[in-house]
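Up next, chain A:
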Amino acid sequence: MVNLTIDGKAVTAEEGTYILQVARANSIDIPTLCYHQALEPFGACRLCTVEITSRGRKRLVTSCNYPVEEGLEVSTDSEAVIKGRRMILELLLARCPNVPLIQELAKSYGIEKPRFKLEDDNCILCGLCARICEERMGVSAISFSGRGLERKIDTPFHVNSEICQGCGACAFVCPTGAIKLEDITAKEPRPILSEFNVGLNPRSAIYVPFPQAVPKVPVIDREVCIHFLTGNCRICENFCQAGAINYDQEDEIIEAEVDAIILASGFDLYDPSAVEEYGYGKVKNVITAMQYERMISASGPTEGHLERPSDGKTPKKLAFIQCVGSRDTHHKLYCSSVCCMHATKEAILANEHYPDLKAFIFYTDMRAVGKKFQEYIARAEQEYNVTYIRSRPSKITENPDNGNPIVWYEETTARTRTSMEVDMVVLCQALIPSGSTKDISDMLHLSLNDYQFVDIPDRLFHPVDTEIPGIFACGFCQAPQDIPDSVVQASAAAARAAEFLSKED
Partner candidate 1 sequence: MAVPRIGVFICHCGTNIGGIVDVPQVVEYAKSLPYVAHAEANMYTCSEEGISSIKHAIKEYDLNRVVVASCTPRTHQPLFRNACADAGLNPYLFEFVNIREHCSWIHMQNRREATEKAKELVKMGVAKARWLDAQEEFESDVYPAAMVIGGGVAGMSAALNLANQGFEVHLVEKEPELGGRLLKLNRIFTINKDPRELVESIVKAVAGHSKIRLHMPAVVKAASGYIGNFDISVDEGGKEVSFKVGVIIVATGAQVLKPELYRYGELANVLTQLDLEQRLKDDKLGEFQNVVMINCVGARIPERPYCSRVCCMTAIKNAALMKEINPEAKVYVLYRDLMTYGVEFEEYYREAKGAGVRFIRYTPSNPPQVIGTEKVESVRVYDELMGMELELPCDLLVLATPLISNNDSEELSKMLKVPIGDGGFFLEAHIKLRPVEFAMDGIYVAGSCRWPADIRESIAQGYAAASEAAIPLRQGLVKVEAITATVDPKICKGCGTCALVCPFDAIELKESEIRGLEGKIVSEVNTALCKGCGLCAAACPNGAVQQRGFTDMQLLSMVNALSGKR
Partner candidate 2 sequence: MVKQTKSRIIEKNRLTELLDKLAHDYHLIAPVRDNNVSFRRVESGSEVTLDYINTVLSPKNAFFPQTETLFRFSRDDSRGFGIEEQDDEADREQVIFGIRPCDARSLRLMDMVFNGQYKDSYYLNRREKTTLIGLACFDPAETCFCPTFGIDPASGEDVDILFSDIGDRYLVEASTEKGAALLDRFAEFFAELRGDEEQLREARKAGLAGMKKLDVKAIADKMAPLYEGDYWDSIGMKCLGCGICTYLCPTCHCFDIADVSLDEGGERFRCWDSCMFPEFTLMASGENPRPNRKARVQQRFFHKLKYFHDRNGELACVGCGRCIKYCPVNIDITQIIEDVTSGKAGNE
Partner candidate 3 sequence: MKATSEEVQTRVKKLFEDGSIGHFIGYETGSDSLRVTPCFLKSGQAASRLVWNPLCANNLSKYLLDFKNVEGKVGIMVKGCDSRSVVELLKENQIDRDKVFIVGVPCSGIVDREKLLEVLGVSPGEVVAVEDDGDAFVVTLKEGKQRVDKEKALRGECLVCKYPTPVVYDVLLGEAVSSLPWVGDDYSLIKEQEALSSEEKALYWNRELSQCIRCYACRNICPVCTCSECIFDKKAPRWITKANDVSENLVYHLVRAFHVAGKCIDCGECERACPMNIPLRSLNKKVEKDLLELFDYTAGIDVEQQPPLTTYKAGDLDDFL
């Protein structure tokens, strides 16, 4: 271990570490633009300059690549340091006058306008992009080119790179936003979309699936993780202070002998782009109910604010379309059972968030059959500015001027075909048995019905018993149902299993 002082504070550090690292570990801030924890220090931006006193001699060094030594005295804010930094920043600001980060840094050192001639560059030549591409990604798709004033970051021959793997690390580390992936790669950059937020926002390859995940630990998506694809990167390892990243983890097969099985494999969402007339995927401001749920959720991508996809504006007029794929001879014949009520809930929530918001619900039959449901509908109409329109819209088009969706439908009372322009449309799509229902049923040799729900031979008198004794099914995997019905079935399945197990005794 090495003993030194930073700004008069005595600290100890491991041999071979750099001043910048030690200072950070001791909560002493040193500004830098080109340092990155995952990369070798480079000393390019020189912003991290500090003054050291070594063997009685004072001098300025870059702290990112100056190793600590015994008895070293470091000053991170001496007059000389500040003066040096000010000059560096003044030069940087002259080079990149439009980069907010540089503007802020300069301002914090009292520089509003540089004395030098202004250029219009965004790149500060810190080299982070090239370094990460080479050092961690093993690709070297970009590098410095030219000399002196001509020096810049570029791909070979200024053409979009074929070897670029499109990982985006360069853009990610760029402190000024100068790097644009589309200028570099020959591939089409595609974000990894968050499954939990139904594609509303991207996620990284290592991620926590959703805020209330249990257990709440990150997982690595091996399908897209660069390390699993190329063996490179491993940057996450550098950042995890707990040292918890384990690239060698494998799925574990747990064998358990059981006498009874309860199936509760739930539902998936029917892809509404199959209902072409509603324009999902084409009309930007048509979203699904689940996307809407994520949007209005405080832990969702917009932190509870409604922002329509086309321009992020808060919609004032919302349309909910019921039976999108349900009760439809071209799609699913059955009624998904829960959409009437969740649309109503969503409309109420929207109005609670934005009291001047108006929602229209286009429905076929308003199936409010549960406890207090009718009252709920009545309150939605009376207190939350919700209007129910009994009509099945024929199509949804887009107003090209403003991106507003237009809902075409038949006004039943006036018996005229009419349209309504709204700010956003929410499609309450059909719910379907989850894919895993099929997988597990195949495994257990359970029959599925026409709609891929688990078949219950005696639905009336044995509502949770499958055709195989000892196997029970509850919830959406056997029929569409809402929360209380699912809870009832879950308890019922447990009761039947308990009964079954008692018989075994």
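Criterion applied: all candidates are chains of the complex that A comes from, given by their letters.
One rule holds in what follows: a residue touches a chain if its C-beta (ideal position, glycine included) is under 8 Å from a C-beta of that chain, and two chains touch if they have at least 3 such contacts; residues count from 1.
Note that this is a predicted model, so its numbers are computed, not measured.
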| item | value |
| --- | --- |
| Complex member in contact with chain A (any copy), out of 1, 2 or 3 | 1 |
| Candidate 1 partner contacts - residues on chain A that touch it in the complex | 211-216, 296-299, 303-304, 327, 333-335, 337, 352-353, 355, 365-375, 378, 390, 412-413, 415, 449, 451, 453, 459-464, 479-481, 483-485, 487-496, 498-499, 502-503, 505 |
